[in-house]
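Pasting in a structure now, in structure tokens, and then I'll have a few things to ask.
Note that one protein chain of the assembly has been removed; the remaining protein chains are unaltered in position.
Labels run A and B following the written order; every chain starts at residue 1.
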Amino acid sequence: MSSILDLDLASARSALQKKEVSAVELTETYLSVMSSNDHLNCYITSTPEKALDMASKSDHRINSGDALPLDGIPIAIKDLFCTDGVLTTAGSHILNGFIPTYESSVTENLWEHGAVMLGKCNMDEFAMGSANTTSYFGAVENPWRSDDRQKSPLVPGGSSGGSASAVASRLALAATGTDTGGSIRQPGSFCGIVGLKPTYGRCSRWGTIAFASSLDQAGPLTRTVRDAAIMLKAMAGHDPKDSTSANLQVPDFESALTNDVRGLRIGVPREYLLDGMPSEIEKLLETGIEMLRTAGATIVDVSMPHTKFALPTYYIIAPAEASSNLARYDGVRYGLRIEGDNLDDMYEKTRSVGFGAEVKRRILIGTYVLSAGYYDAYYLKAQRVRSLIKQDFDLVFDNVDVLLTPTAPSDAFAIGENDDDPIKMYLNDIFTVPASLAGVPAISVPVGLSKNKLPLGLQIIGKMFDEELVLRVGGALEGMAGFKSRPAGGA
Amino acid sequence: MSLDKGTVKRVAQLARLRLDDEQLEKTAEELNKIFTWIEQLDEVDVSNIEPLASVTGHSLPERMDEVTDGNYPDRVLSNAPDRASNFFTVPKVVE
Partner (left out) sequence: MVQLLKGETGEWEIVIGLEVHAQVSSEAKLFSSAATKFGAEPNSQVSLVDAAMPGMLPVINKECVRQAIKTGLGINAKINLFSVFDRKNYFYPDLPQGYQISQFKQPIVGEGFLEIEVSDGAKKIGIERLHLEQDAGKSIHDQHPSRSFIDLNRSGVALMEIVSKPDIRSGEEAGAYLKKLRSIVRYLGTCDGNMQEGSLRCDVNVSVRKPGEELGTRCEIKNVNSIRFVQQAIEYEARRQIEIIEDGHLINQETRLFDPNRGETRSMRSKEEAHDYRYFPDPDLLPLKFDDALVQAIASDMPELPDAKRTRFIEEYELSEADATLLVEERETAEFYEEMAAGRDKKLSANWLGTELFGALNKEGLSLAESPITAESLGRLIELISDGTISGRIAKDVFVDMFESGEDALDIVERKGLTQISDAGAILELVESVISDNASKVAEFRNGKDKLFGFFVGQVMKKSQGKANPKLVNNLLKDKLG
């Protein structure tokens, strides 16, 4: 049984198409390990009947020679993607019992490619968090355990923590995530898997519950870079229902995986080396630099002077958009409603009970920075700084092909740690937020282990819509790093 | 700058969130820390810098004026916490 689970997506795909394993068999295996690993809390909802139904349809197509590219591949969906007829929560109580009558464009694309849905993954409430501890449905556990056995369970990172933990613990072949400031890449790093945030506009946002519209981007969490390329190909595409969706052909990302980095110019921005950062992060970066240099790339020391302002800029823009995006959760048309004496009482009770502390905090920050008298000082100012951050990327990409940075400033920490210090929590995204603000694609690839024997990832950032190069360099790095460690927990 | 309890209360009201006195106190303290941290942006000179609202280079796509959606009140109302025939309902609004 465990041998089937060891197949990555690409190998499972070929095993399925060669009929070495059936889609139903593969799906049943995943469903069974899902139910024996409840304690990880990766899934909010599992959909075994739907999964088996989809799998048998896949088998039918495979057997009749009409196999679709992802036929029979069991995947998990972050519970931010609306799924027709299946409870969708965004990790929040406020969507209590919400069953969409529509399917998000990204998941629709995946089903049209033959993928099989195992269930809906746990996540930080409304994708706000870096530890997956803000979910109404409880914290998600990272399948990795620190060397010190006494230590409490670790966070998987956030906000796509359920997705990352599920993929790392072999409870799904791959998963969808969303990344607003690092929510795919940082959990990827914490869980020792690959996390890809595509260019803003590459994947449709239609039907994905909004956190911060100008930043939100869907992407895959997978075991390998090749799997990420395969998943992205299926998820991406122009969508006329999303005005910000890019009207571009989706390349065959898999064919970009040549492992050839010779002659590439890879920038290492010196601003990503922080004072007080654990030395193992710096060492990991050195390892990555050495590997790429050995493979024939030219490493270039570059400067991106506005990097340090990205995080505070993000913590104005994202909450501002969120405060408005989350105004629709008012107890009138769907989700939770707490009756009140009058309309405002109903609104306030519903929203106060329905939203958790972090979401409320961000709604308050966002409401404040947009309010009369503060808009120019905060929101407009942040938009101007965002211009400068984007400019940093534009300028540096005149000189280099991709950037190499750490993904996160630490390895996974214990559940509960940092919970009482929002700023400390926010700092988790310090290396991922700049690319989000600029809209450029970035991937996190597991490269090594920390002194606690926990995974650490490096990030490759590319030019707008240059996922192919990001994947190529990511693939090369993955190959050289040969990261083979497996978590203690999970299947 | 500092956010006093009154400001936090006003902001919470705008956002239709209810905070009791104790929560107000705690929230004001937290938000003050966050905004003190955010204030490092004061270091950045943004004179003559245009605000960036969207990173997509393209212009607003338009759709044709055709009715291709709607006509499914059941789908619209299927998640309603409270309804009366085909209306959503809310506590009575007195104008």
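One rule holds in what follows: a contact is a pair of C-beta atoms (placed from the backbone, for glycine too) under 8 Å apart; a residue touches a chain by one contact, two chains touch by 3 or more.
Values in this document were obtained by computation on a predicted structure and should not be read as measured data.
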Options A:Cys121, A:Val155, A:Ile209 or A:Leu364, residue touching the unrepresented chain: A:Ile209
Which residue of A:Lys19, A:Lys151, A:Arg293 or A:Arg328 touches the chain not shown here: A:Arg328
Residues in subunit A touching the chain absent from view: 81-82, 88, 90, 95, 98, 100-102, 104, 205-210, 212-214, 240-244, 320-321, 323-324, 326-328, 330, 332-334, 343-344, 347, 367, 370-372, 375, 379
For subunit B, residues in touch with the removed chain: 14, 16, 53-54, 56, 58-71, 73, 75-77, 82, 84-95
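Criterion: only the chains that are shown with their structure count from here on.
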In the complex with subunit A, residue positions of subunit B that touch it: 3, 7-8, 11-12, 14-19, 27, 30-31, 33-34, 37-41, 43-44, 46, 49-58, 60-61, 63, 75-76, 78-82, 88, 90-93
Residues of subunit A touching subunit B in the complex: 97-99, 101, 200-201, 214, 240, 243-244, 246-247, 306, 308-309, 312-313, 315-316, 323, 327, 330-337, 339-349, 351-352, 355, 360-361, 363-365, 367-368, 371, 378, 380-388, 390, 422-423, 437-439, 464
